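Removed from the display is one protein chain of the complex; every other protein chain stays in position.
Chains here go by letter, A and B, matching the order in which they are written, and residues are numbered from 1 within each.
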Amino acid sequence: MFNPSLSHEQKALRELARQFAQNEIVPIAAEADRSGEYPWELVEKAHAIGLINVTVPDEYGGGGLGHFEDCLVVEEIAAGCAGIASSFVTSSLGLTPLNIAATPEQMERFMKPLCAEPALAAFCLTEPGAGSDAASIRTIARRDGDFYILNGTKRFITNAGQASLYTVAATLDPTLRHRGFVVLLVPADAAGISLGKEEDKMGQRAASTREVVFEDVRVPVESRLGGEGAGFHLVMETLDKLRAEVAAMAVGVARAAMEAAVKYAKEREQFGQPIASFQGIQFKLADMAIKIEASRLLVWQAAWMADEDLRNGYESAIAKCFAADSAMQITTDAVQIFGGYGYIKEYPVEKYMRDAKLLQIYEGTSEIQRLVISRWLLK
Amino acid sequence: MNIVICVKQVPDTETKIKVKDGQVDHTETKYVVNPYDEYALEEGLRIKERLEEGKLTLMTIGPERAKDALKSGLAVGADEAIHLVDEAFEGSDPYSTALILSKALEKIDYDIVCCGKQGVDEDHAQVGIILAELLDVPHVSVVTKLEIAEDRKSIVAHREVEGGHEVVEATLPAIITAQKGLNEPRYASIKGIMAVKKKVIPEWNAEEIGVDKDMAGLGAAKMKFTEVTLPPERVGGNVFDDDPVQDAVKVAHLLRDEAKVL
Partner (left out) sequence: MSNNVLVVAEAQDGALKKIGFELIGEGKRIADKMGGLVEAVVLGHDVADILGPLGHHGAEKVYVADDPVLANYTAEGYGSVLARLIKETEPTLVLIGATTQGKDLAPRLAARLAVGLASDCTGFEVQDGEFYITRPIYAGKAIATVTQATRPYMATVRPNIFAPPEPDTSHDAAVENIPADIGDIRANVVDMMKEAGERIELTEARIIVSGGRGLKAPENFTLIEELAEVLGAAVGASRAAVDAGWKEHSYQVGQTGKVVTPTLYIACGISGAIQHLAGMKTSKYIVAVNKDPDAPIFKVADYGIVGDLFKVVPVLIEEFKKMKAEG
């Protein structure tokens, strides 16, 4: 039965996230973007009301809700600031492998303490030489008795430096490619971890993005998630499950940009009338709305499938690709509508445009998404 | 300690007000909880927390959608909610509204009733105070700070008055009306929102609380609206954008010579 309406609780939850974003995030977003400093107090506030760890099971201190509810929250957070949303979604990325493959003992040891207080996780997959070609990672996990010795460098890791836990994708043997994958849970205070400098990014600057270097880090075998060699599948399933949330971020940024453009178009007068009365502007706004509504429904579909435990690789790739590409177009058009004012930092739209670009790149580039989609079609 | 909070919905303050046929047109209105009622609710929660005991009950009068106001109050931590709903209540003026509330309150135990100082729709600022008179208890209005005495038999409340602050002591049971600045209302939590699903909200109608036809509704109103109009649009005058210093001198003189206000 198809029913795209929200229950009372879903509406209330979304409204809560919206108020939080408007009251707590929006007032500090521009400054966080400028300074690049991570606003940790937001994690504390979000944790207190349950806006992070939404999909972690209730018995381990999470919200016990689905990816659908998480997407409602993420869209609102992203409309406040995509950098903050990215940080929260990345934390989910670090925790979702536990949701999927952790033993009860691992959930007690890692998940429970992490959810009990304001804390973040990070997901370490990308390396200097391994981006889209994720299977080519060279971070080695060498078995030594009851431990793995971890050596390697991860690049562009969001939440590096804030996270209490690193969920690391490593390989037992690079020549095995995906068959050698192993996923390890590494506490941030483990000996041998060092962090690179903060990347000076184009956008989503409130989030911390740094290199993480593992030098002979000893990881107990009990901290391995799932079996040896099963790691690649676990990583892919994690990315599949969270892809709707990433797409939801795109919807949030795009919506914020559209709303700002609508407001501006009504106020700005040229040639004796508000520019909102010109068809050229009206067509641009309509196209924004069309893409946002379509993106959101694709997000909801992908999220619903994730909650039903249905394989959603195809649907989530479409959602992410369409929403991210749309967000880029929409935020660019928003800057255009603002004209000169859109180009200066005093107005919020240039930030939305800079923030949107990364959505087409991380969590699987738009090109990779297209490959995934075409593979489904050509099976 | 039994704490009762009276809440109601009002149109979202961002809404542009539309008038049709001499009445406010609510066909596209989005409703929110009256902001002053949120201060009242938050104060109720804080009283409960400070005393480490107590029961917090919400009460509202309104159609089906008024349950949303109760649900959002339950989501921040109220214990129970009562929905006073009956066609006979519709169109009640402040006196009748207070009368309905007083009848409902007679059915439960209360030590303190917190209301918002006014509804931001019709801005009467009367219901809380009328309620106190009908229940024959003291009231303190526009409260900016509230303390319950150790013996739980009286309260000390601060209120803003012209030129300063007043500190008022009142015996319990009492009614207070909440002013902005009393507290910072808290967010609900996801857990709180989901927990509301399991709560049962009883509905009480006119008969159950002993409200007769001549006590409530449009017919019983002591004060009636005959017409609503929009105020004349204020038209802007002169905006000077040349040189700040010269413009300032110009305006100063215009105020004296043209507007003649100095």
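Heads up, the rule we're going with is that contacts are C-beta pairs under 8 Å (C-beta built on N, C-alpha and C of every residue); 3 or more make two chains touch, one makes a residue touch a chain.
Just so it is clear, the model here is predicted, and its values are computed rather than measured.
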item	value
Residue of B:R46, B:H124 or B:R186 touching the missing chain in the full complex	B:H124
Where the unshown chain meets chain B, residue by residue	11, 13-14, 16-17, 19, 24, 35, 93-95, 98, 120-127, 129-130, 132-134, 137-142, 144, 156, 159-171, 174, 180-181, 221-231, 234, 236-241, 243-245, 247-249, 251-256, 259, 261-262
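Here, only the chains that are shown with their structure count from here on.
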item	value
Residues of chain A that touch chain B when the two form their complex	8-9, 12-13, 16, 19-20, 48-51, 54, 63, 65, 69
Chain B to chain A touching residues, read off their complex	68, 71-72, 75, 187-191, 193-194, 196-197
